[in-house]
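A single protein chain has been removed from this complex, and every other one stays in its place.
All chains are identified by letter, namely A, B and C, in their written order; residue positions are counted from 1 within each chain.
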């Protein structure tokens, strides 16, 4: 059989004959590809491909890859033709009955979206319905989950001080974020591999966010190419992009070039994860296949430490990144704003201000990096205590444990410009785009209700007297003085 | 068939013939009404009426409406006659067997009232015996129940400092409240739709309260007309009335006029709920029918946010109500005292003092409005810390989480004039009037015992040295100082 | 049949004939009594007696009464004779099979005493093995058990600061208590009705305590007459006696006269219970019979508040007792020392010092009086903070929640002369005298080990540097200042 400019129709019978390592065809979305030369380059390993040699692999492919990826990996001369229409249903079922079962059990009887009335409801559903490995990857945090839990708990322990008898007929939740309009003071925090929750992954979030006037910060480890995510929204809609600097700096330069071309407005440079945290649930949850980011190229496998997606995808990250690199970043970012994501002390916020970045994001990676690090809200209070001037020099963002409109209001009252919402968006994706929109609606509604009950009609009115932080004030770093000779030696070197 | 001055006897057979939308009769309490022209005006919707077209609806009616309401809604010429005595039993069972079952399962085997020895016992029984929707409506609080729980917990964490070797042979729990005598320093806090717990609802409470010399503050969303509740008690007995100001101010004027005519002594103007809080348990609990307040006209239905009674009944509330309206309120309230209910900060208590109201009620709506707002007892301590002079300017009331006589004593010792008891009275209604009386007796008995054990014989002796508040003092707002430029901007505008 | 000086032998057959209200005989410990005239005077009611008319009631009698009581109640001419030896076994089983069963299930398979290695072990066993009413009476505390739990918890939160490298070869736990030698710095706190746990009740404790050189404070509501308890120990052994002042003061005078004659060394006057606290578990647990103290005459029944032993036995207590009565007490106590039991504030300890009593016992009645009152250990710290001079003026005792040798050591280090141990002795009685001795041994052993590990060899070395109270220091009353006009008015009157 020969290739013609017009790819021929291929019968299932013929496909099945090309089923060896030295002559290997595979059918995906009705296209038949010759993957013989690609088998050993497959990031997910060769064996999984060989098990589908001469067969239809659409379903499994869809579970782990964005549709566009295959055309990036294989040149067009590897397209052998189109599979006969009639062949598909039978073959698909034969080839991956188990996968079909697994997906059905995961995505079967979703309750009505309207019965979901809080971010926690989405989490509860996600816990039950996501594949266990996906749940482990999304929900896990470092070692003993201390920081993960403190993030939530300490925000809840801040009390609100509602004012009464204000005219709250008209309330507005709008917020300018790095100069861009947002209908709400929160944005989508970057969270990797959204496609594991829904085939449309980050693209579904992009559609939902743009529909609702919300800014999405795309994860460096997104499952779709940057272009396909951004083009899911109207051209005018602003996007931010999360960056992990690659040990191979040229790759970073390339990604940032693409981002700039696509009109990305700001880069959130991750600074809290030179190495990945130890996420035990993620390490323990077995994985059968390899996942791979369409942007960073970061991918997972299994080694003797376990099966941690988070750890394995992070191997490309440059551990040497330091303050001196800010100048270089500025250069390669062009006019995109720079925000340092993962700042965790007043000292470093002051450094960031000196280095002239547009913003910092107080974050501990959702408790996924260094367990025991201070809850984000404590860092916000630390800034108020030790360097309140930074609020006037740049925008302060925060994420970690925010689940309610009232949680968001507390951070705004304490000086945050906006709050990042991460995991809840991943969880909302079990309902696809509609789920993400519903989540935005819930949070905005909660925020609006909280504002009215607190007696304010715009976020500009939210100041520190709106909250009572007494229950956690004693936890704010007090700047322990050096007391030993060694302490003084260390401090003198900083 | 024609109407005569003497309404005729009507057979079940004839009733059943008038069973269409254009010719619709219905029998309630043996009276047969022509509701054809009313079907589309029914606050509960037309379908429920049509399902009883040509049938006996007494039981369902009784579950959700006060007996008087129908005569207010339908003119006397709609009364077609009286149903044959013999017809009723059979028809009633046919028409609403399900309702009967539900009611029986809810009100079946009540344990002996004398086995109930605490307010919590009533709650425990109510949880089991009330219809699940009613339980959800009564017991629910906003979002994560943080404020709801803190209300209770923080009162409990206040310690008592009993004095010894005082002659406590004669102890007296009397208290003057806004100038009116009360046998106890607590009153019935307004709580909506008591009829869902017992057919006699607020009337049963009125009888119990007046029998025991306790003041009842009638809910704006009571299930009976104001008149019928007040006339359940002897004429001399004082009542308070809770007000939600209606967006249609004329309705508020009308209600206040009625209240004045009925001799109501004080108006508790709700100021903590321009919009209802998000009570998730209430939203989730399904409802089959519509409930409607006989006073405010507030009513419930179901929308895409859920089935929240609290939220749906609140739609008439005026979100624009503000301090400038106090003058108008004073005017329309005449000589009735004005108490602001739902004040939550020292700042607003000072405002209230400036505006010259007779009292404020420190309340967060039982945790039902803004979750995360400060527990009521913390606000009481905040007043002591920041504006102790207000205690001499007006009466300070408090509610939220008070369940024990000793809880009440703590509030009195800290300067409260009286304490509102809300949900426990609703729960006590599973035993009707007798239950409410028993609750009063329990609380009074606990209070009296606590006083004697604390070494005092009258409430005038209860001062701040009677309590040790060290365990919660650190939670009292300390007045966070503005630290950023933005903070100062916000504060300068307040 | 006639009475002869030598009481005749009576057959079971004859006994059984006297089985009516007007002719009622009963056999107890082989003696047959005519109780016809006593039926209506029986503190436990007539019905229980009538149910044993003409039968053998030994077992039930033993469960609730001291053996001596019957001879105090019935004159010797009511002794009809001795039951035939052979009759007893059969008849006893017939008459009270149910009682026998109940007792067996309660006292059946006791684990070996040597497997009990802590006070909590005794409690655990007692919970399972005591009659449920007895357990409820012993273990219950007021309303929400807040004070009961705080008593224990706060002692545990005091940390120890062990010193090292001290020669601890010889360690001594001796302590002088009110001038009397004790092998240990703890004594038996008064606890009522020990006989419900074991037929020998307080007498078993007396034997154990005297064997081990421990002082017993006999409860005013003991189940045996004072004389029989005290004579269970060698004559030289010191006893204390707890007093509830009776509304009928002559009864108090009489009791104190007896105490003095019996050589009692000190009177612990209860001042924290002018009325009994509300012990809900006690109220709820049903009781079948009436119990009655052989000393105070206090007895229980059932009324509409419930079945609380504690409440019902307290009805004789004088609510008018006050500081002015101290002079009278001093007079009637003669040379017995006076200790006020249940002092709960620094203010009252200072009063006590002024009135010149020999000691105070910081106690909240084991959490059984006013729930919410300060844990005893907090009062001890309050004294250290506000009136340390009292430690030099009188002896300070403490009880409530002490279960470990290390708990006792903490109190001593903070200035207590000795610690009262109450409930654990009741629980130990499921093993009778041997149990009580074992408890003493456990506590002494724990204390001795704690002392050695803490680096001290005598209790005179236990000072405040031995403990770190930082975890509870913030709970110590700080003396809230009056802030309102009303506060000042109240304080000026105290």
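We take it that contacts are C-beta pairs under 8 Å (C-beta built on N, C-alpha and C of every residue); 3 or more make two chains touch, one makes a residue touch a chain.
Just so it is clear, the model here is predicted, and its values are computed rather than measured.
Though it is not drawn, the left-out chain touches A, C in the full complex.
Residue C:462 is the one among C:268, C:343, C:462 or C:483 that touches the chain not shown. Residue in contact with the omitted chain (choice from C:307, C:406 or C:433): C:406. Contact with the chain not shown here comes from a single listed residue; of A:259, A:343 or A:398, that residue is A:343.
Of the residues in chain A, those that touch the hidden partner chain are 143-144, 146, 271-275, 277-278, 280, 283-284, 304-306, 319-323, 325-326, 340, 342-345, 347-348, 351, 364, 369-374, 378, 474-487, 490-491, 493-494. In the full complex, the hidden chain is touched by chain C at residues 114-115, 117-118, 156, 158-169, 384-385, 388-389, 391-392, 404, 406, 410, 415, 445-446, 449-450, 452-454, 460-465, 467-471, 473-474.
The rule is simple: only the chains that are shown with their structure count from here on.
With centres set at the average Cα position, the gap from chain B to chain C is 46 Å.
In this assembly, the C-alpha centroid of chain A lies 65 Å from the C-alpha centroid of chain C. Shared interface positions of chain B, i.e. residues touching 2 or more other chains, are given as 474.
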